[in-house]
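The complex is shown incomplete by one protein chain, all other protein chains being positioned as in the whole.
We call the chains A and B, going by the order they appear; numbering starts again at 1 in every chain.
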Amino acid sequence: MEDLGLKIFGAILTTIMGFTVGMTYGGIVRKLTARVQNRFGPPFYQNFLDLLKLQSKKTNVAHGFMGHMAPVWIIIAAVTVLMFIPILNGNLWFPNMSFHGDLIFLLYMMVFGSLGMALGAGQTGNPNSAIGVTRGLSQMVGYEIPFVLALVALMIQYETTSIQELTKIQHETGVWNAFANPFAFLAALFASLGMFRYSPFDIVGAPAELASGPVSEFGGKYLGTMMSGGAIFAFIKLTLYVHLFFGGAGNADDSGILATLAGIGILLVKTFLLYMIPVFYGWINPRYRTEQAIRYFWGWPTALGVIGVLWAVYIN
Amino acid sequence: MNIFFTIISLLFSGALLVFLINKVLPKISGVVAFITIAVVSALFFTQVTVGESYHYMVGEIQMQFGVTYYTYIFAIIVLGLSTLASLYSIQYMQGKQRLGFFYSNYLLTVAGMIGIIFSQDFISFFIFWEIMTWSSYLLVIYNGYNSSKIGMKYMIFSAIGAYAMLAAIVSIKANYDTYIITEAMQNGAFSFSDHIYIPIMLLIGFAVKAALMPLHVWAPNAYSKSPMSFTAIFSGAMSKMGILGMGLVLASAYSYSNSESGNAILALRYTLGWLGGITAVMATIYALIQTDAKKLLAYSSVAQLGYIIVGLSTGTKLGVMAALFLAIVHGVFKGALFMVVGAVEKQAGTTDMTKISGLIRKMPWTFFVALVSIIALAGVPPLGGFVGKWMLYEALITESNNYFLVIVIFFSSTAAFLYSYRFLYGLFLGQEETDTAHVKEAPITMLIPMVILALILIVTGAYPGILFEPIAHGMHYLGFNDVNWDMSILVNVWGEESNMGYINMTIGVVFVVIFTFLTLKGYKGTKEVGTKDISTGGEVPAENENLSYQLDYFKPFERAAAPLYKRSMNKIWSDLGNAMEALFDFTRKIYTGNGQTYAIFVIIFLVILLLLKDTLFAN
Partner (left out) sequence: MENDKNSQKIVDYIRNFSRKHSLFVLAYGTGCGAIEIPATMTSRYDAERFGIRGAATPRQADVLLITGYLSTKTLKRVIRVYEQMQEPKYVIGFGSCTINGGMYYDSYNTINGLDQYLPVDVYINGCMPRPEAVISGFVKLQELILAGKANNGEKYRENLEHYRTNQKKIIKNWKMPDYNW
C-alpha cells in the first residue's frame, strides 16, 4: 500500500512537472523569438496566462461528442506516455511504470493523441480542419521513417528495447549515444525538426493559410486543454531524446532529495539546450509545402538512418 | 455417425434446404441459413474434441478427418465470423433477388472452409478447397458488376493456385507415399530438403488465397464488388485458409527439415518476408487514394495479410505467434468493418465518400463499431491490434536479421493511419449534407453482430491471453516447443515486457479524470452546434452549399510518392496475357481447314517416326 501511495504521488508529481516545464519552455521560446526579432516580447509565464484565460471563458462551443473528446484523448496520450518514460534514471519517485512498457509501445502511444485530435477536428465539419489534419498525417509519415531507423539502430546496437537499459549502458560505457552512433543521432535530429512543428514544417497549423488547421473550431476550455497537451508532449519528446542520446539524468544509486533535485536540474539544462536546435532552425526558415517536407524527410535523413543501422550491425 | 460427418452433412443439406425454401417462402431463407450455421457452431464447440480422427477408405485412398490444435485456431475464426455474418445478412439481403442462390452458395462456402479445417489428408483438403473456391466465385458475380472481368480474374488465379497445389499433392504421394498431412509434414515432405518444387508449388497455391504479391490482383475488385455480408467472411475467414496452408508448409520448413537445406530456408525467409513487406506497402498506398469505402477496405485487407505473411516468414516463436494472433484479430475487425460499410450502403444507398458524409449523428452505434475497429486496425493501444503489431516488431528486431524489413513494415503501418482516418472522415465525420437527412440507424439484427465484434476487440486488448492459449497449443503442433504466454503481459526474448493490464488501467483512470473535468468545467455555458455553424469567414453557408472536403484527399502525399504509384502489377499481368494471346494466335494457324495440308501433316509425322525409329523404340 505504501508503495502504491508512493507511485501515485510520483505520477502526479511527474504530470505537474511535465506540464509546468513544457509551458515554461514555450514562454521562454516566445521571449527569445522576440529578442531575435529586436523587440521585447511577452513575459516567460505568458503561456500560463493564456491557459488561465481560456479556461475562464464563460461560454464554450462544441460540435458534437467527438469534438468534446478530442482534447481528452490528447491528454490521455500525453499522460500515458509520460508514465512510461523514466524521467530520472533509477529514482524511486519518478520511474512510474517504465518497467512495464518499452520503446515500441511509446511510438504507438504518441499517435493516439493525434488520432483523437484528428477525429475531433473532423467532426466540426470545417474543411480547413480536414485539410490541416491530412497535411499533418502526411508529414508524420515523412518524419517517422528516419526516427524509426534511428531507434532501430540503437535497439540493434545494444540489444535492448527499454529506455532504462539504454541509459544505463551509456553510463557504463561513459560515451553518449550521440557519439557512439552519430548517424542514428543525426537522423533522429532531423526527424525532431518535423516533430516539434517549427518552421519549415509548420504548415499544419498555419494561421493565415489554413485558418489554423485542426484547431480552427476549438475555443475556450477545449483550446486550453489542447495547448497543455501540446506542452506536455514537447517535454516528453525532449526527455526521450535526452535519455536515448545524451545519457539521461539522475544518479541510479542515490534517491535522496538533493540528488533528485540535481538530477532534475541536469535534465532541464539538457532538454532546453536540445530544444534550441529546432527553434533556431525555425527562426531562419520559411515554410515547406507538404510534398516538399515529405520528400525532404525521405532524402538525406533516411539515408543517414540507413547508414546508422548498418553501423550498428557491422561496426559493433 | 461421427461428429464431423454430421457437421458437413448439416451444412450441405442446409444449402439444399435454403434453395428449396426460397422458392416457397423467400422471407425466411436468411433465418434458415443463420440457424444452420448457429447449430453447426454450437455442435462444434461442444462436441468436437481435438485430436481424435476418423478414417474412411475410398478405393485405395485413405481419407482422414479430425481437428488438430492448429486448425482449431482457424475454426474459431471461421465459425465465429460466419455465425455473426449470417445473422447480419438476414436484414442486409432483405428485398434482394435470387436469395436462394445467395444463401445456398454461402452455406457451401462455409462448408468448404469447415471441410478444410476437418481434413487431415490432402485429397479431402483439395476437394473442399475447390468447393470453397467455386462457391465463392458464384457469389463474387452475384451483383452482376462486370462479372466477366472480376469473376474471371478471380477464377483464373484460383485455378492457377489449385493446379499448382494438385501437382504438389501428387508429387508428395509419389515421393513419400502418403496423403496424410501430419505424416508428410513430419517426414519433411515439404521442407526444402529435397524436391524444392513441392513446397514452392504449395506456397503458390496458398499465396493466391492469401493475396500475396504478385498474385493479389484479383483481390481489390473481388472484395469490393461482392455483397458485403459475404465479403465479411470472404476477407475475414477465407483468406485465412491460405494462411493455414502457408503455416503448415513453413512449419515443415523450419521445424522438420534437415540441416543441409539451410541456404534454401534462408532464401525462403527473405523472399517471403520481402514479398509480404512489398504487398503491405503497395496495397497501403493504393488504399490512400480511393474514394470508394469498399475498395479502400479491400486494399487494406491485402495490406494486413502482408503483415501476417511477414510474421510467418520469420519462423521464430514470437513471429509466428504474432502472425496467428494478427490473423484472428484481423478476421474480427475486418469482418466488423465490412459489416459497417454494408450497413451504410443499406441505409444511405451508396458508399462513395464523395457523395455522402457526416453520418455520425444519424448512425451513432455504427460509428462506435467503426471507431473501435479502426483503432484496432491502426494498431494503437489499448486494443487488440497493438498486441499483434508489438509482437511482430519485436520478432523482427530481436530475432531475425531482417532489419530493413522493419522499416518497410513501419512505413506501411504509419501510412495505415492515413487511410484509417480517411475511412472514418469520409463516411462519418465532416459536413452533414441535406441529401443524407433521411438516413436512420441500421436495424437491430445488423447492429448486434457488429457490436459483439467490437466488444471482442476491446476485451482482447486488455486480456490477449484469451487468444494466446489456443495459439500456443497450435504452435506446439507446428513444432515449436515451450511457447510461454501470459494473460496480460507481452514479453520479448531480451526480457522487456509490455504490460497490457497497466496500460489499460492508466488509460482508463486518466480518461475518467480528464473527461469529468472537461465536462463539468463551464458546464452550463457549453453549447453544442451543428456542422453548418463554422467559421467560414463570416458568411452563413447556404443549405445546398457543399463544404465537404472529400476529393483528392491526400494529393500532397500522392505527389510526394509519385514514383511508387507508377508501378502496377495489373499492367504486368495484362501484358503477359497479351503476349500469350499473340503466341496462341500464331499457333492457331495450323488449322487451315484444308484437307490437303492435313494429309501432308500425317505424311510428315510418319516420315519422322520412320527416321527416328531406332532412338524412339530402342529395345
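Couple of notes before you dig in:
Throughout what follows, contacts are C-beta pairs under 8 Å (C-beta built on N, C-alpha and C of every residue); 3 or more make two chains touch, one makes a residue touch a chain.
Quick caveat, the model's predicted, so the values are computed rather than measured.
Among A:T80, A:Q123 or A:S212, only A:S212 touches the chain left out of the display. Of the listed residues B:E183, B:D533 or B:E558, the one in contact with the hidden chain in the full complex is B:D533. Touching the missing chain, out of A:K7, A:K57 or A:R197, is residue A:K57. Chain A meets the missing chain through residues 30, 34, 37-43, 46, 49-50, 52-53, 56-61, 207-208, 211-212, 215-220, 223. In the full complex, chain B contacts the hidden chain through residues 525, 527, 529, 533, 535, 537-540.
Rule of thumb we're sticking to: only the chains that are shown with their structure count from here on.
With centres set at the average Cα position, the gap from chain A to chain B is 37 Å. Residues 358, 360-361, 371, 375, 378-381, 386, 389-390, 393-394, 397-398, 403-404, 406-407, 410-411, 414-415, 417-418, 421, 424-425, 429-432, 492, 494, 496-499, 502-503, 506-507, 510-511, 514-515, 518-519, 521-522, 525-532, 534-536, 547-549, 553-554, 556-557, 559-561 of chain B are the ones that touch chain A when the two sit in their complex. Against chain B, in their complex, chain A makes its touches with residues 55, 57-64, 66, 68-69, 71-72, 75-76, 79-80, 83, 97, 99-102, 104-105, 108-109, 111-112, 115, 118-119, 122-127, 130-131, 133-135, 137-138, 140-142, 144-145, 148-149, 152, 155-156, 159-162, 165, 211, 216-217, 220-222, 225, 289-291, 294-295, 298, 306, 309, 313.
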